[in-house]
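Only one protein chain is missing; all other protein chains are in place.
Take a look at chain A:
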Amino acid sequence: MPINVLMPALSPTMEKGNLAKWLKKEGDPIKSGDVLAEIETDKATMEVEAIDEGVLAKILVPEGTADVPVNDLIALIAAEGEDPGSVQAPAGGGGDAKPAAAASPADQNTTPGGGHMSYERVNEAPGGATPTQGAPAKAESAKAESGKPNGAAPAESGGRVFASPLARRIARQDGIDLSAVRGSGPHGRVIERDVRAAIAGGTAKAGAPKAAAAAPAAAPAPAAPPQKAAASAPAGLSLDQVRGFFQKGAYEEVPLDGMRKTIAKRLTEAMQVAPHFYLTVDCEIDALMKLREQLNGSAGKDKDGKPNFKLSVNDFIIKAMGLALIRVPAANAVWAEDRVLRFKNAEVGVAVAIDGGLFTPVIRRADEKTLSTISNEMKDFAGRARAKKLKPEEYQGGVTSVSNLGMFGIKHFTAVINPPQSTILAVGAGEKRVVVKDNAPAVVQMMTATLSCDHRVLDGALGAELIAAFKSLIENPMGMLV
């Protein structure tokens, strides 16, 4: 009963990779944790570790092979006490049993119409994670098909297959090879639902192994619930794969709420669909700090003696972004499938961290509103965001967003664009720095800001123009008062 080594998925989106190098030879003893091979993707080179013990009996994919599909059988390990010489590759190809798992990320990423992204509410009520009867069933079938970490073999070929009588009979009637079906019953016993899943997935057909591999589970079972309900984010490693990397009991499993699912889905999409590039500038904020102090000092007071406004640095940043978008009209636009939508006024989203997630309420007409209006609007938004009381129309849309991690002492970072927007400004902490001024060292207050741009809408020069306009406004803040 040899152990099958399958082409692993090194990232959620990986569909195939290059087998760069074998680090073990046929006949080498293998211990759990040994590095067997190096796999290359377009992004990185990763090592494949053994999770089983034995002897590397057969290498089925030679090194240097390009574009090996995920879950293809690449080698066989002879288990202890087994003669490595007698190990044969199973007729069906060990990996064939689970193309459904491999196919799923692709299914979920591709939205009709190519790069089209639909806007979805982040906080479709805190209860967005409405469990459906379907969801667990889907999870199950995924479990049933995905198997052990690193995709160890399905039921051992040639050995005894433990299967329920009903599973055996259905398999016989439908021509399913039970040894290629992963059992989800007690102790890995193959039960009815596993065989039904194999039939629905079009896998494990006895006598037609290659054909099955070529047409992986494209069609979900007719009775299967809608796929979307189950997985909100494009699938990466399967649950079982991830669990397999850790000791049982070392972790606690936390179910996802609607907000977490939406964040995972939308930002993964954003990262994959919108080509990001980043522009960083340092802004001197001495003048801004001074103006802020003056303005705050001049605020009128209401009858309780409370000032009518108290401007924060972030309020200036919002206003500056709004004005910058007006000064650079080509950047005041978003991508929309086959065109861009260009705006007249500036809509600036502001990331508000809340317990367990975040919202980005949008300040409309940020270019026209006074600083005090923006400031008071933001206070209201932030309060209601934390209470999850924002209305969808208050956090939908926007052309850009401001994400400020300055209060956490972050000096510089990059942010993920929040669809459908085309830019996002990542703002770091204001701090005193020594800079060269008039050929002499000077201490000034600086703040570093990094603009993430969607290259479909903004090219480098346009992005640079936008952030330059922003910098100019921040450094000459009087411009924001007129």
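To be clear about the criterion, contacts are C-beta pairs under 8 Å (C-beta built on N, C-alpha and C of every residue); 3 or more make two chains touch, one makes a residue touch a chain; residues count from 1.
The rule is short, and it goes like this: contacts and distances are computed from a predicted model.
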- Task: Refer to UniProt and select, among "Amino acid ABC transporter ATP-binding protein (PAAT family)", "Lipid II isoglutaminyl synthase (glutamine-hydrolyzing) subunit GatD", "Dihydrolipoyl dehydrogenase" or "Glycine betaine/proline transport system permease protein", the name of the complex member that is left out.
- Result: "Dihydrolipoyl dehydrogenase"
- Query: Taking the entire complex into account, which one of A:Ala57, A:Ile191 or A:Cys453 touches the absent chain?
  - Reply: A:Ile191
- Note on the structure: From A:Gly33, A:Pro165, A:Gly300 or A:Gly409, the answer for touching the chain not displayed is A:Pro165
- Query: Of the listed residues A:Arg160, A:Lys248 or A:Lys391, which contacts the missing chain in the full complex?
  - Reply: A:Lys248
- Task: For the chain that got dropped from the picture, name the residues of chain A it touches.
- Result: 125-133, 135-137, 140, 164-167, 169-170, 173, 184, 191-192, 248-249, 251-255, 257-258, 355-356
